[in-house]
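One chain of protein is taken out of this complex; the other chains stay put.
Read from first to last, the chains carry the letters A and B; within each, the first residue is number 1.
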Amino acid sequence: MKVWKGNLLKMKKSLIVTMALTLSLSLAACGNNTNNGANNGNAAATNNASTNNTASADLSGSILASGSTALQPLVDQVSKEFMDKNSGVSIQVQGGGSGTGLTQVSEGQAQIGNSDVFAEEKLDAAKAAELVDHQVAVVAMAAVTNKDVGVDNLTKQQLVDIFTGKITNWKDVGGKDEKIQIVNRPSSSGTRATFEKFALGTKTEDLAGSIQEDASGTVKKLVSETPGAIGYLALSYLDDSVTSLKYEGVDANEDNVAKGTYPVWAYEHMYTKGEPDAATKAFLDYMVSEEVQNGDVVELGYIPASKMEVKRDAAGAVTK
Amino acid sequence: MSAKTADKIATGVIVFITGLIALALIGLLGYILFRGLGHISWHFLTSPPETIRKGGGIGPQLFNSLFLLVLTMVITVPLGIGAGIYMSEYAKAGKITSAIRLVVEVLSSFPSIIVGLFGLLVIVNKFNLGFSLLSGALALTIFNLPLMVRITEQGLRSVPVQQKEASLALGISKWKTIRSVQLPIALPIVLSGSILAAGRIFGEAAALLFTAGMSSPRLDFSDWNPLHSDSPLNPMRPAETLAVHIWKVNSEGLAPDATQIAAGASAVLIITVLLFNLGARALGRYMHNKFTASK
Partner (left out) sequence: MKKSNDREVATPHLAEEWVGKVYTFICILFLIITIFSMVYFVASKGLSTFIVNGVSVKDLLTGLKWKPDSDTPLFGALPFIFGSFSTSILAAIIAAPLGFCAAVFMVELSPKIGRTFMQPVIELLAGIPSVVYGFVGLSVIVPLFRDIFPGQGVGIAAGSLVLAFMILPTITTIATDALASLPSGLKEGSYALGATRWQTIYRIVLPTTLPAQMTGIVLGIARAFGEALAVQMVIGNAPHIPHSLFESTSTLTSAITLSMGNTAMGSVQNNALWSLALILMMMTFVFVFIIRWLEGRKKL
């Protein structure tokens, strides 16, 4: 009899422990969830109960910035500095791609959507109109080749011919006798959209035999190792392992981009839905402050938006 | 050709091919370890990653991987064992049971990318859990559950039927029999099976890219209250695991030592999986000895 009761008790105990565990877990989830919800809806007024507010914390809230993997390192870096200064704010930076970022900000799951392209190019007009654009930096791209091809300049027409498959050997553009191997990006990529729009001026098809990689690191590795390879990379990824080409005789560097003589560049956007709340606004302001623009932005290989002498709208029209 | 010669040749070929496989495997492991070991140091294992400067570590990622694993196991083990018990003890043979078994099989062979996409669509967006450890753990649970079910079933089936019948004959209830007689005997198999399963989810990346996220926020390792947003234990924070970090560093890494970091992190991953495997074996042996000796 006693044995029975004892065992029953034991069983109950273990059951209770399991239940308590599950319960506390789901409770933690719910608790945080409501918190997030409140922060999403309300402005910075909601005080996140879970952040320990001290000293300089007159700002509070939690911000989720998701999207472009090209912009992620910059936002990540800046968010760390911003959080050091405003301990009440917690910022999460996620990758996922420009499309994901725009979707999430448009549906209210993220406060900021990072994108390599204008929202109009990914979302339908009605959704894009709700979003407010914050251009925080400029990223420029250069065509790069394997070091063995012996070419250091290509004209627009030559690039078009290469990427549409009309020219298939480097000797036709003044290099050595070697087959051209294209290392492209997938057709959904923002980098590819920029390159096609401003370097080629035309959309291209995916040629048979071309390689497509989305990640800059992989593209660089493939271009540097594959004989006769051509691809394109953001300036921040350029190094000695590949040759970067001049475009129509113009060097791909910061000054030429700022002056508007080198056209292959695009804005990095941080979209908010409607006007941002106080914490988000403070973060975006910090993003375009002199301190960040001349510090992290330059250090990470982007070009400060403030330095640009030319401007460009969503349709691609350039103004001085 | 005589049968004897054929036998010798065939034996030779089999030994040769097996040797080749062994060589390839050792080469593969050696390649990963050789490239990575040089980069592993205490600093590398404990410090946070750097975006652009040299000398970043994998500390938070390593912690995230382990914590995510624990979280996943906390969800999976009770569910998996429960479902396994149902399948092997309560389910009556018939169409429905066979359909359930089919469901478990399908679930176990679902591509991880589909689990990840489902996680993004439902766990992250619909349930609004966001990119978080909890989302990641739930996605991994989907992977791990069918495995746990199968392991539990296997374990319970290994229990001699006489033991179960003896217990039932004593008037002990079925549930009690399962808990106090069958499960303890099945425990070595269940335990070592789940550790092996744990090793497998440790390296999962495709599903986590879309659920647990690709960033690790600042962590305050002195704050262990799970409700604080800076606390490493908060299940609602995004968490980049080691495998995801390797993928990220390889694809978009800007740090000058990105390749070494990826190599070092890969080596750490392999070593951890190795430890899991050895641990599973040692534990299985220990439990086996203990149970067979005491009974």
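Just so it is clear, a contact is a pair of C-beta atoms (placed from the backbone, for glycine too) under 8 Å apart; a residue touches a chain by one contact, two chains touch by 3 or more.
What you see is a predicted model; the values in this text were computed from it and never measured.
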Selected residue (touches chain absent from view) among A:62, A:86, A:100 or A:216:
A:100
By the document's definition of touch, the residue of A:152, A:205 or A:239 touching the omitted chain is A:205
Selected from B:66, B:104, B:187 or B:287 as touching the chain missing from the view:
B:104
Can you list where chain B touches the absent chain?
3-4, 6-7, 9-11, 13-15, 17-18, 20-22, 24-26, 28-29, 31-32, 78-83, 85-87, 89-91, 100, 102-107, 109-115, 117-118, 121-122, 142, 145-146, 149, 171, 173-176, 178-179, 196, 199-200, 202-206, 243, 246-247, 250, 262, 266, 269-270, 273-274, 276-277, 281
For chain A, which residues lie in contact with the unshown chain of the complex?
1, 4, 8, 11, 15, 69, 95-100, 102-103, 106-107, 122-124, 181, 186-190, 203, 205-214, 218, 221, 225-227, 229
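Assume only the chains that are shown with their structure count from here on.
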Could you state the distance in Å from the CA-based centre of chain A to that of chain B?
31
Chain B residues touching chain A - in the complex, by the definition given at the top
51-52, 74-75, 78, 124-125, 128-131, 134, 176, 179-180, 209-210, 213-215, 217-218, 223, 226-230, 234-238, 248-254, 258
Would you mind writing out the residues of chain A in touch with chain B in their complex?
7, 11, 18, 21-22, 25, 28-29, 31-33, 36-37, 48-52, 62, 64, 66, 69-70, 72-73, 76-77, 80, 83, 90-96, 107, 109, 214-218, 236-237, 299-301
